[in-house]
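Missing here is one protein chain; the remaining ones are kept as they sit in the complex.
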Amino acid sequence: MQLALFLIFGGLAAAGAINLLLQRHPINSALSLVVVMMSLAVLYWSLGAEFLAASQVIVYSGAIMVFFVFVIMLLNAGEEERTHGSRAAYIVGFPGAAAIFCLLSFVFLSERHALGSSNIGGYLNHVTSNIAEISTLLFTKLLLPFEVTSILILVAILGAVVLARKEQ
Amino acid sequence: MSHLSPFQTFLLLSILKVVVVLVLTLMAVAYTVLLERKFLGRIQNRWGPSRVGPFGLMQPMADGIKLFLKEDLLPIAAERPLFIIAPIIALACSLISISVVPFGQVTHVAGVDIFQIADLNIGLLVILGITSIGVYGIALSGWSSNNKFALLGSLRATSQMISYELALGLSLVGVVLRAQSLSLRDIVNSQSAHGMLSWNVFGGFQFVAFFIYLMAAYAETNRAPFDLPEAESELVAGYHTEYSSMKFAMFFMAEYANMITVACVASLLFFGGASSPLGHLLPDNFGGPFLTAVFPILWFIAKVLFFLLLYIWVRGTLPRFRYDQLMSFGWKFLLPLAMANIVVTSLVMALRS
């Protein structure tokens, strides 16, 4: 079950990411990013983080990406064209990204025995709800960071309103 | 079934449940359309559909055949793949969220609960998440049809749905606080102790949350009086202007399936779901095991039907909002009220414990 979920949704996530890279129109890229995020939500769930899976769907694919799609629709952004700068980026970008990938996977593969393997549903399922655990920690030990992030969001809302408002 | 392993039994029963619930939901969608037309007709002092079959009961079949057989137009300027995928997203999202709804009391057959497809411990969040994915169907339909009315309708719909999602989500927090769980089954169980008196809307003092939920949900499903995205007098037909035949039918079915989901969630969260309003006045094993399993479902259906009728009643009664009124109503009235409800509920709960 775990393996099947990983193969299906990991494959879907990777395919979505590559589609984001290959598509020329921003709305297609945005939709493939949504696919990536939804399949990541399933992977989170299979790793025993069901609260994160839900908030991934609600926050990322339901709010942030809708916002992206909304802006693309509003600005009516067309297909992008190849330019000078992009050719330089091709020469640097692909080898660089490949190098990062090779380095990271080399490290992970060489440490794979120490990392162990996962079992479905996680470890907290039978003892206590994951959500209870997270919220207890958030509202006791991590209360200050929690409040600081809410102030950050407030500031971000104000900033966004100021930035996007038309000049008087 | 004895020669099957538990896993195979589970798989078979789950597939069976999915198929049965899907067929029943689609039937319910078809007959909700008829119900709306009949009831709205009576509100407006006319008959409604009455020609096809007795009392017009075959009307959904006739409509279905008509929509199937119509020509499927595809505008030249439309973005082909997105234009086709948008109604599918809308319908799929509205049908998926029914899968976490518990229709009756826990009744195990061969180790599988037969009245709920999946009892997730994040059931409520799943419904909210699926609803927020449904926005894509509408946003993409308007953008891909390359029509200014469709685009305007879908921009309106998207911003309206995103805005009211906040009030909707916040209005449910009080219920979650009382039940101390996000599983819909637990939420229902937390209201089943004393019948009607322990329902969240009466005994739980969540009536403010209930009305916020109801209004936000009407806006979420783009129904009157918040049906701005498809205001005929301004936008032709809104985001589905360019759609015809089955693709239009998909949007239509998605709207009514969303209505049914909203009615289900309202009865689950605020009206005790499948639990009886009489509480334990009737003996628990009234009429043998079969009736004990069936009665909760009847209560649930009655509650859902009540909310569907309320939908239609509101549509027949209230005029449409203006768009700026809609936005300021959502942001300046519903959202602060929902927050105040959370604060008061948690204060009361903290003082009581």
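Here the chain labels run A and B in written order, and each chain numbers its own residues starting at 1.
In this section, a contact is a pair of C-beta atoms (placed from the backbone, for glycine too) under 8 Å apart; a residue touches a chain by one contact, two chains touch by 3 or more.
Heads up, the rule we're going with is that contacts and distances are computed from a predicted model.
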The complex's invisible chain, by UniProt name, from "ABC transporter ATP-binding protein", "NADH-quinone oxidoreductase subunit K", "Cysteine desulfurase" or "Alpha-L-glutamate ligase-like protein": "NADH-quinone oxidoreductase subunit K"
Residues in chain A touching the chain absent from view: 1-4, 6, 10, 13-14, 17-18, 20-21, 26, 29-30, 33, 36-37, 40, 43-44, 47-49, 51-52, 55-56, 59-60, 63-65, 67-68, 71-72, 74-75, 77, 80-86, 89-90, 92-94, 96-98, 100-101, 104-105, 108-109, 111-112, 115-119, 122-124, 130, 133-134, 137-138, 142, 145, 149, 152-153, 155-157, 159-161, 163-164, 166
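Please note the rule applied: only the chains that are shown with their structure count from here on.
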Centre-of-Cα separation between chain B and chain A, whole angstrom: 28
Contact set on chain A toward chain B in their complex: 27, 31, 34, 38, 50-51, 53-55, 57-58, 61-63, 66-67, 69-70, 73-74, 129-131
Complex contacts: residues of chain B adjacent to chain A: 82, 120-122, 125-126, 128-133, 135-136, 139-140, 142-143, 151, 154-155, 158-159, 162, 165, 169, 181-182
